[in-house]
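Note that one protein chain of the assembly has been removed; the remaining protein chains are unaltered in position.
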Amino acid sequence: MTSDLDSGREHRGEEHPRGTLAVVALYGVLFVLGWFAIYLFIYLPRGPVTR
Amino acid sequence: MTAALTSKPAFLSPPVKTRRDARLAVANIGVAIGAFGIAAFMALMQALSRANLDLPWRSAGMYYLSVTAHGVLMALVFTTFFIMGLGVAFANASLERNVSYPKLAWSGFWIAVLGTAAAAWAILTGKATVLYTFYPPLQAHPAFYLGLTLVVVGSWIWSLVLLATWYAWRRDHAGRTTPLPMYGMLATIIVWLIATIGVAAEMLFQLIPWSLGLKETVDPLLSRLLFWYFGHPLVYFWLLPAYTIWYTVAVKIAGGKLFSDQLARVVFATFIVLSAPVGMHHQFMDPGVASGWKLLHTFLTFGILFPSFLTAFTVTASFEVAARAKGARGLFDWIFKLPWGDPTVSSVLLAMLLFAVGGFGGAINASFVTDSVVHNTAWIQGHFHLTVGSAVALTFMGTAYWLIPRLTGQELELGLLAKVQPYLWFLGMVLFSIANHVTGLMGMPRRIYDATYQGSAVAEKWQALTLTSAVGGLFLFMSAAFFLLVMLGTVLAGKRTETRRVEFSDTLLPESNRSSVFDRLGWWTVIAIILVLIAYAYPVYSQLQMQTFGSPGYKPY
Partner (left out) sequence: MTMHVHVYERAWMWAAGVIIVLFLGTLAYAAVAQGLRPPSHVEMIDPRTVWDDPRFAERGEVTQADGSVVVTAVAMTFAFQPAEIHVPAGRPVTFRLTSTDVQHGFQIVGTNANTLVIPGYVSQFTTVFKTPGEYLIVCNEYCGTGHHMMSAKLIVEAAP
């Protein structure tokens, strides 16, 4: 698979979906922060378990 | 009935007898909605019990019975029948032909109905309070296991009918790519056929002979391996039809075009490949399963985050392009230009929003470290009510508002209730789900009739949030009742209307309609089976080789 970004075909409609990019970027940041928050601030202080 | 799924001219051969397929689709969706209604009532009983209302019939036995009925009827019956109905309608409309072997399709439907009736009888008479996970050695009446097996057999027949329909279409359209709505349904079917091997083996070799007394004991860990081999791809069997609706229906109703058809196919093909070899992330806390296998399944599970991340972009971008065409210019104002008053669109948008949180919770569950914080706590029911209970169920309800009028040729009645219903669901689910996620983090177990633990101080802290989840449950029941009223009103009193087609979104860019690597579904299936063998062949083999001690059945309910 190759992307042909240079062909100029990526101009879809009037504008780029910059709102979507902002929304998913925000989501990605919250997703990572939330995961690490639960791992670092809830799991680890409760005392890890080994098998 | 004057229903028509497509307006294909009659001189095309074979003629599309849309009414015939519409009846089959409506029958399936009708059973789905009936099961949904009973299950919603069971949920109301649980909410009232959670609120500590001393109703005369309130008892631990009734509580666990209602949890079992709610789980089986929602997660197994409502979803399966709705998806079967949707599959028939989408095959007919997107391939523009009748489904093959209609008599076989109807016999599959009746087999599944019979199975549902048997399982429902066993549950409602108190002979199968084993929850929808039915872990042995909890033992149910044989009718419960036989009934659920018949539901799966019915769904297999449905799968074969749709596959035959697709083969016939492909013969007539050599070199053409499969329309996306059908592609999504085919991915659903492949995931389902691979997944159900596990539960079929559990039923046929373990639970049915054991419950009939032909086999004295079963190995509960082998059951868990087989159940979760089925149980996680089951999630994608629910989810892929919802994704198909997001891509091909919701975007269309919102006035938009699909941002990328090819990436949607990447998503579906990835799900075919990765759905099954991940089930052990439900068994992180099981003894008897070596940690190396749990780690492998962890890695594959995170792989399956990728297609959902991709879906979030493609569907959102398609909505954004639709809103920009109506004049939105800012970074976020397009969100408010979307048709939030259309119940199908608002259902899907709210479903996506709730699923965004559900996906995050899934990543916590799939990490073996953080899973030990939340495993089998209230967090889990908070999580899956956002996924199957919102991403899937809310999408399906929203779809019914659009599809049922097109299948029956009747106008949607009580439109105002339909408009309000998705928002009520959202509100109820936010209350229910936040409360359960938080009490889960605080350590409250899931599936308990009473959360006081004989006045334990730590349990005392759960009580306020438990009440919040009950209030959420009441909003959810109100929403479910609105949905049922709209459906009943439409079918019983809906005005005859001009026939409208089931139409799907176009793509933003003109896409080639030539067959591509994604249409090689046989090869994607082969890759999926190879991964399944890598992830499961040795663990199941060694489980069968090891000296294990089986358990006789128990009925402590």
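Every chain is named by a letter (A and B) in the order it is written, and numbering of its residues begins at 1.
Operating definition for what follows: a contact is a pair of C-beta atoms (placed from the backbone, for glycine too) under 8 Å apart; a residue touches a chain by one contact, two chains touch by 3 or more.
If you're wondering where the values come from, they're calculated on a predicted model, not measured in any experiment.
Contact with the chain that does not appear here is found for just one residue of B:257, B:406 or B:446, B:446. Taking the complete complex into account, B:135 is the one of B:110, B:135, B:167 or B:523 that touches the chain left out. Checked against the full complex, the one of B:108, B:220 or B:489 touching the unshown chain is B:220. In the full complex, subunit A touches the hidden chain at residues 1-5, 7, 9-10, 12, 16-18, 20-21, 24-25, 28, 31-32, 35-36, 39, 43, 46-51. Take subunit B: the residues that touch the chain left off the picture are 60-61, 64, 67, 129, 131, 135, 137-138, 219-221, 224, 259-260, 262-263, 283-291, 294-295, 298-299, 302-303, 305-306, 309-310, 313-314, 317, 363, 367-369, 371-373, 375-377, 442-451, 453-454, 456, 458-459, 509, 516-517, 546-552, 554, 556-557.
Just so it is clear, only the chains that are shown with their structure count from here on.
Taking each chain's centre as the average of its CA atoms, subunit A and subunit B sit 25 Å apart. Here subunit A touches subunit B in the complex through residues 9, 12-15, 17-20, 22-24, 27-28, 30-31, 34-35, 38-39, 42-43, 46, 48-49, 51, going by the rule given at the top. Interface residues of subunit B facing subunit A in the complex, by the touch rule stated above, are 259, 291, 309, 312-313, 316-317, 320-321, 324-325, 330-332, 334-335, 356, 359-360, 363-364, 367, 369-370, 372-373, 441, 508-509.
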